[in-house]
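Only one protein chain is missing from this complex, and each of the others stays in its spot.
For reference, chains read A and B in written order, and residue numbers begin at 1 within each chain.
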Amino acid sequence: MAAGDLVLTGLMAVLLVGIAALLTRIENWRSYTPLAGGGTATGETVVHREKPAGIVRWLTTVDHKDIGLLYGVYAVIAFAVGGIMAMLIRLQLVTPGGALLGANAYNSILTSHGITMLFLFGTPIIAAFANYFIPLLIGADDMAFPRINAIAFWLLPPAALLIWAGFFLAPVTENMIEPAQTAWTMYTPLSVEQTNPGVDLMLLGLHLSGVAATMGAINFIATVFTERAEEVTWANLDIFSWTILTQSALILFAFPLLGSAIVMLLLDRNLATTFFAVEGGGPLLWQHLFWFFGHPEVYILVLPPMGLVSLILPKFAGRKLFGFKFVVYSTLAIGVLSFGVWAHHMFSTGMDPRLRASFMAVSLAIAIPSAVKTFNWITTMWNGRLRLTSPMLFCIGFISNFIIGGVTGVFLAAIPVDLVLHDTYYVVGHFHYIVMGAIGFAAFAGIYYWFPVFTGRMYQRTLGKAHFWLSMIGTNVTFFAMLALGYLGMPRRYATYQFDGAIAPLAQVQTYHLLATVGAVLLFVGQLIFVWNVVQSWLEGPKVEDGDPWDLERDGMLDREFQWFDRKLETAVTDGGEDEEQSALTGARSDD
Amino acid sequence: MEEQPGLSDQYRMSSPWPVFVALGLALSEIGVFIGLFPVAVFGLILFGGSVAGILTESGYATRPWPTLVGIGVLLAVLAALVAVLQLPTSAFTLANVGEGPLFTRLVAVVVAGAVMVAMGGAGSVAEQTKV
Partner (left out) sequence: MALFGFEKDTLLDLTVNVIPLGIILFFIAAFAVVPAFGTDPVFTGMQFALMISMFLLLAVLTYYAGRAIEGAEQEQESLEEASAVNEPEGEVTGLEDGDDAEAELDDASADGDDE
């Protein structure tokens, strides 16, 4: 113990001295002046007068576009990790006895899949788009607080390492520290009683990601309120900014609560407090706190993708978004009502039936704003001049999947139906239609739509379409099979399902599990194509020379971000053509 | 915006501090909650130092040292308050460091605060004597 402490102390001392030395080289504390262009104190060559070169540039950047790209890369990596975990889950369930993993490994992977996809992919990919495009869309120079923006991003890598820590540490520590096996909801008393320190690490990681999300949200609210260009008013603020504004408000109220609840859980685990003990607050308190965060989290994840679709879909339908203000007001309605529905996740906990009834009422009411949006999107496409590009295909796929995911959700909002379907694969199918079929699809639509802006190059269209069709078919095969599994009574989260064929239709259950796995393989192949497409096109794709690659000018729908892109391309040309990679990644704003 | 001196004409779009603020916060959380004394102390020092640095860089403070002292005092006082309110006076012994789970963590925070106060004090004294 003492030796370990000594080693840790030494390590920390070296780290601190190293950091201090590094900082004094970069920053002259004694007489601070902002460094002018030409060189930095580290003596690196500077390709652009705003930023240092090489990896230091990415570690020190406070430019919203760079941070957006960092968020994007981070989210795609997390998506890959979470996707591989999902594949392991699906392969395991091909046979009733489990084909691949032990029960503990399965539980670990199940837990990490959920947390990775929601907190390390979902929130960051939205932040990626928001960071890059909100300032451009509202005509701001940068975010209101560029440095806080950078801090929020840099909290995420440690958060990911902590959440996955158990996987790295289990082999080193002979399973002293294992990955958490609590499921992403971390229900007490299970999460208090698991002595595994991996749970603590995972909770700390979640806490950090929550801090990051909150800092980002404050920044977005401040930016949209105070940094808008003069001609951007509440009447013509674009739809994506509206959804990000609402999402940030939700984050502001929801994530600090999650953070506090996690701290309470950590105290219960390590310092013998009794917040969630039977003799204290009771285990159900955790569920209330968790879902008071958890349900707004659902809308935190889905509102900006809705905004993305509302922004992109009209561009390829050749028509303005039908009922723009309907979408704005319904976004706000979802934002408010999402805080009054949390206990619909807890209908089967035996809470008072009168309370259940009121949660059901609000849950049914919140279905309306979502449905309104769906009708608006469909009407936007009605009689439009549709261009089935990859982003458009993903938008249409979003609507299709969102309808299935949404309608299955309305049934779950009704108490009697929920009591039957609770904790079955029906629920899993329902929310995967939303998180993969809708949120994931909107993220892909955004990546393809803005790929020219991000990289200055065009993606490969055929691969984009292959990605779409594999994802669309894969999503529907996998998650529709899950809905059917739910109707057959298959409980969620189980590592095996060797139940008695006489009391439950085991043969059908296995068939649907097999189908779901086949769909997952399709999805997996599709995502491989996606990653290949993005990486190869970024490196070698044809350069975009037109500031309007989607031909939006014709319909008068060239938004600010593409106007900015156009100006940037022109500036690069008149400058005699900067090194293209640098000009693609840095702004040319100072040259304006 | 005032917090970025010269940003409008300078466009200095990089800052070394955010990474270290984040790293400091992560290390202090791990140290304090998992109960790793050295990690807690160094994490908090890194966090406090980086906060002082970033505030100075962005023009909210002219020198980093008063901020460092302030954060140090704040942490030490908070930890001491928790200790006084939550623990019996009999627990306040040197032998208890490394024994009681809460006490050890609080000592770590107090130590980190004390070091920051010392660093801040030393920094400003050194600066005044040299210049």
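Heads up, the rule we're going with is that a contact is a pair of C-beta atoms (placed from the backbone, for glycine too) under 8 Å apart; a residue touches a chain by one contact, two chains touch by 3 or more.
All of these numbers come straight from a predicted model, not from anything done at the bench.
K.L.:
What are the shown chains in contact with the chain that isn't displayed?
P.N.:
So, taking every chain into account, the missing one touches A.
K.L.:
Using the touch definition up top, pick the residue from A:77, A:271 or A:333 that touches the left-out chain.
P.N.:
Residue touching the chain left out of view: A:333.
K.L.:
Identify the residue among A:139, A:282, A:384 or A:505 that touches the chain left out of the display.
P.N.:
Selected residue, touching the omitted chain: A:139.
K.L.:
For the chain not shown, which residue from A:13, A:176, A:355 or A:388 touches it across the whole complex?
P.N.:
Here the residue in touch with the unshown chain is A:355.
K.L.:
If I consider the whole complex, including the chain that's not displayed, which of A:22, A:190 or A:365 touches that chain?
P.N.:
A:365
K.L.:
Check the options A:106, A:324, A:377 or A:512 and report the residue that touches the missing chain.
P.N.:
A:324
K.L.:
Since one chain has been left out of the picture, which residues of chain A touch it in the full complex?
P.N.:
Answer for chain A: residues 139, 141, 229, 231, 233-238, 314, 320-326, 328-330, 332-333, 335-337, 339-340, 352-355, 357-362, 364-366, 368-369, 372, 556-560, 563-564, 589, 592 touch the chain left out.
In the analysis below, only the chains that are shown with their structure count from here on.
K.L.:
Could you grab the centroid distance between chain A and chain B? Build each centroid from C-alpha atoms only and quote it in angstrom.
P.N.:
32
K.L.:
Chain B touches which residues of chain A in the complex?
P.N.:
Contacts found on chain A: 5, 8-9, 11-13, 15-16, 19-20, 22-23, 26-27, 29-30, 32, 34-36, 49-52, 56-57, 59-63, 66, 142, 144-147, 150-151, 153-155, 158-159, 162, 197, 200-201, 204, 207-208, 211, 266, 270-271, 589-590.
K.L.:
What residues on chain B touch chain A, complex-wise?
P.N.:
So the residues of chain B touching chain A come out as 1, 3-6, 10-23, 25-27, 29-30, 33-39, 41-43, 45-46, 49, 53-54, 56-58, 64, 101-102, 127, 131.
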